[in-house]
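Below is one structure, written out as structure tokens, with a few remarks after it.
The complex appears here without one of its protein chains, the remainder shown in place.
Up next, chain A:
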Amino acid sequence: MAAYITHPALSSLSKINCNINAIYCFISFSRRISISSNVLSTSAVTTESEAAGRGVRGQRRSKRQAGEPRTERMTVDQDWTAVYPTAASFKPSTVPLPVRMGYPVKRGVPPAKKGNLELMKIPNFLHLTPVAIKKHCEALKQFCTEWPSALDSDEKCMKHFPIQVQSKEFVSAGLSLQNPDARIVTLKVKLSSLNLDDHARKKMIKLCEERYCKDTDTLTITTDSCPLRQQNYDYAMYLLTVLYHESWYIDWIVISF
């Protein structure tokens, strides 16, 4: 039998933990009552507890003892993806490592992992072990198709797909996941890949003004006037089409003067 005694001066209400014949019971007492550490019979304990309970707001809580942490029952070859399937904060009772974090006190060690706020603050990658990533890849494979084997070099890609369209996706943490800058679309095309004769090329360059870069022979069209990315993409393609047809059109009225 063991009884833990707390000094009454430190707290007005404290609980003592009695283990009598494998029966767990809790007694709460006020500052005026003090119990010695000698033998306490079961009957005395129950009457004491009832008296104390009635004395202190009549509260009788039967508190269950906290069980052992999950780490005690973990095997070495367990499935870790079941412990941390998604991103979660550090839980000391589920990570079986004796991690310590924090600045140590003088002639001491860094604080242990139990109740360690520093370990909870930092992001962890316990959910991204190589095994977990393999599982993700296996699950995603059924939605993927093979890269076409004919397109094995950059030149072939440029030859078959001369127009390059770029847009940005934004990831941020906040109440709204939308970002207005995600609607901007940039279209890049090399004039050498378009079917232009001498006059059409000169007219195209004159129409584009500063959107044409002479060194790389690239025409860059950036659209952001529409609210949606799809609309901006359609507008950019429309502009390219209009530029192409306009550059081929020979304005006889202007030339005849």
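Please note the rule applied: contacts are C-beta pairs under 8 Å (C-beta built on N, C-alpha and C of every residue); 3 or more make two chains touch, one makes a residue touch a chain; residues count from 1.
By our rule, contacts and distances are computed from a predicted model.
The protein name that UniProt records for the chain not on display, among "Beta-hexosaminidase subunit alpha", "Glucosamine-6-phosphate isomerase", "Mitochondrial ribosomal protein S24" or "Kynurenine--oxoglutarate transaminase 3", is "Mitochondrial ribosomal protein S24". Touch with the chain omitted from the figure is made, among A:Val105, A:Cys144 or A:Ile253, by A:Val105. Listed residues A:Val131, A:Cys157 or A:Leu177: the one in touch with the omitted chain is A:Leu177.
Against the chain not shown here, chain A presents residues 61, 63-64, 66, 87-89, 91-93, 102-103, 105, 111, 114-118, 120-123, 171-177.
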